[in-house]
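Sharing a structure, written as structure tokens. Questions coming.
A single protein chain has been removed from this complex, and every other one stays in its place.
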Amino acid sequence: MTEATYNFAYLDEQTKRMIRRAILKAIAIPGYQVPFASREMPMPYGWGTGGVQVTASILGPDDTLKVIDQGSDDTTNAISIRKFFAKTAGVATTTSTPDASVIQTRHRIPETPLHEGQVLVYQVPIPEPLRYLEPRETETRRMHALAEYGLMHVKLYEDIAKFGHIATAYAYPVKVAGRYVMDPSPTPKFDNPKMDNCPALQLFGAGREKRIYAIPPYTQVVSLDFEDHPFTRYRQDGCCALCGADDSYLDEIVTDNAGTRMFVCSDTDYCEGRRAEGHTGSETTPMESAHA
Amino acid sequence: MTTTELAAGFADKVLGAQSTFRAVMEAMARPGRIQRITFEAGTPAPLMHASAALALTLFDHDTPIWLDAAIAADGTAARWLKFHTGAPLTDDPSTAAFALIGDGSALLPLERFALGTPEYPDRSTTLIIQVQALGSGASYRLHGPGIDGEALLQASLQPADLFDRLSFNAALFPRGLDVVLVSGDQVVAIPRTTRLSQGS
Partner (left out) sequence: MYVAVKGGERAIDNAHRLLADARRGNRDVPELTLDQISEQLALGVDRVMSEGSLYDRELAALAIKQARGDLIEAIFLVRAFRATLPRFGSSEPVDTGAMAVRRRISSTFKDIPGGQILGPTFDYTHRLLDPQLAESGDPAEPATAEASDAPTPRVTDILRQDGLIEESPVAEDDSAVGDLTREPLNFPAGRDLRLQNLARADEGFLLALGYSTQRGYGRNHPFAGEIRFGDVEVFFEAEDAGFAVPLGSVALTECQMVNQFKGSATEAPRFTRGYGLAFGQSERKAMSMALVDRALRAQELGEDVKAPAQDEEFVLSHSDNVQATGFVEHLKLPHYVDFQSELGLLRKLRAEFNQDQPELREAAE
């Protein structure tokens, strides 16, 4: 019962084999959700068990692991998962996007473009893009089999009729390689274009729902839209107060009781990298920028 | 025959499986590109090194295996597979999770393997075909997911019309067959999404 009795990267070899087979099929059928016998992990379902199982099944001693939550390496759950792998697999960890060979993420895709040789592992809560339109697995499975995605288009169209826009801000559905409609996990739709034709392999793990899916590198990923209502990215209208970036996704920070707010990069590594290069924002003091 | 006469498995089970998996995952993610499986492993004839390593990495009690006549021939490979992986052998290719093909020239009609169902297209056979050479021989221009534009694969393989036969994947999709070509320690994957470019 001591930690020492656990296998490399925690999972036993039989479990890894089962997950590895699922990953290969997921890559071969882009966007299709492969069922897998997800295990109980030593962290709760809904807290990244799918991503953790995928990462544990691919990780090797030569890997360098980065874990982010909300774009940040310093959020509590990201720290907890990074520590888990540092302990059970002894792998090197990093916060640098370009230096990482495996990046596990919750809710964001890094701002720095990914490169070949990298694997991005997404934590997925609800893998089924049709789930909120049709709660039954038996039904949604049939819809995917027949590529019958009318329901999704109706939903998006109803949004337009009601609000004048597609009222989906995150987990915005995409079509992968012209066939499967896929849930990109709850990333903001700002990140959707990064999935298209990406040089890195993208793997998605949903532990509680027991599904693994994938987007191979250089694969077409299209956000669903209509000709007269094309997909648009959303980004707050502002610059990062720390690094001045005007192209990154921003967190809104409330700074006092009067509701004063400012924006900072959600991707902390991107922000730190820019500050190291000498970029400054409205909140950067000369001393801090020299320090960085 | 006793187990002591059998070839060994991986020198290190955990790391052997991990590094082999990464190679084949990379191969599946980047069709047409040659990957190497170099981790030390016992290799019972007529299995090639990469085929043996893939078996140790992916086969177990839950994966029925189909062997062609060339692999099944003297029983050495079958005994080794049974001992090291525990995978059940099947005579029925349509129930096989994996098929090991030693002689591509006698390849069964591809429809005989499991092609998956529209609801569960993942329930299909992965073919592991041993070929003469990868990196030399006839040229194939490939495109599809995982390939940046076009990939050029050189291979000397049987059956010579393998890629024509695999074109049935286009009509079947999302059902279909995924293929791993093996030569020595080299592997190339041809998932069901990969297509031959026109005029190649």
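Order of writing sets the labels: A and B. Residues in every chain begin at 1.
Here is the rule we use: a residue touches a chain if its C-beta (ideal position, glycine included) is under 8 Å from a C-beta of that chain, and two chains touch if they have at least 3 such contacts.
Computed from a predicted model, the values in this text were never measured in an experiment.
Asks: May I ask which residue of A:110, A:129, A:188 or A:244 touches the chain that does not appear here?
Replies: A:188
Asks: Among A:64, A:80 or A:96, which one is in touch with the chain left out?
Replies: Per the contact definition at the top, the residue touching the missing chain is A:80.
Asks: Touching the absent chain in the whole complex: find that residue among A:35, A:61 or A:98.
Replies: A:35
Asks: Need a quick check: the contact residues on chain A for the chain that isn't drawn.
Replies: 1, 6-7, 10, 12, 14-15, 35-42, 44-47, 49, 69-71, 74-77, 79-80, 83, 106-108, 125, 136-138, 163-165, 167, 169-171, 186-190, 208, 210, 234, 236, 241-242, 249-253, 255, 262, 264, 266, 268, 271, 283, 285, 288
Keep this in mind: only the chains that are shown with their structure count from here on.
Asks: Any idea how many Å lie between the Cα centroids of chain A and chain B?
Replies: Centre-to-centre distance between chain A and chain B: 31 Å.
Asks: Of all residues in chain B, which touch chain A in the complex?
Replies: Per the stated touch rule, the residues are 13-15, 17-19, 21-22, 24-26, 28-30, 57-60, 62-63, 97, 117-122, 124, 126, 145-149, 173-174, 176, 178, 191-193.
Asks: Any idea which chain A residues touch chain B in the complex?
Replies: Within the complex, chain A touches chain B at residues 7-8, 13-14, 16-18, 20-30, 32, 34-35, 57-61, 141-142, 144-146, 177, 179-180, 199, 201, 214-220.
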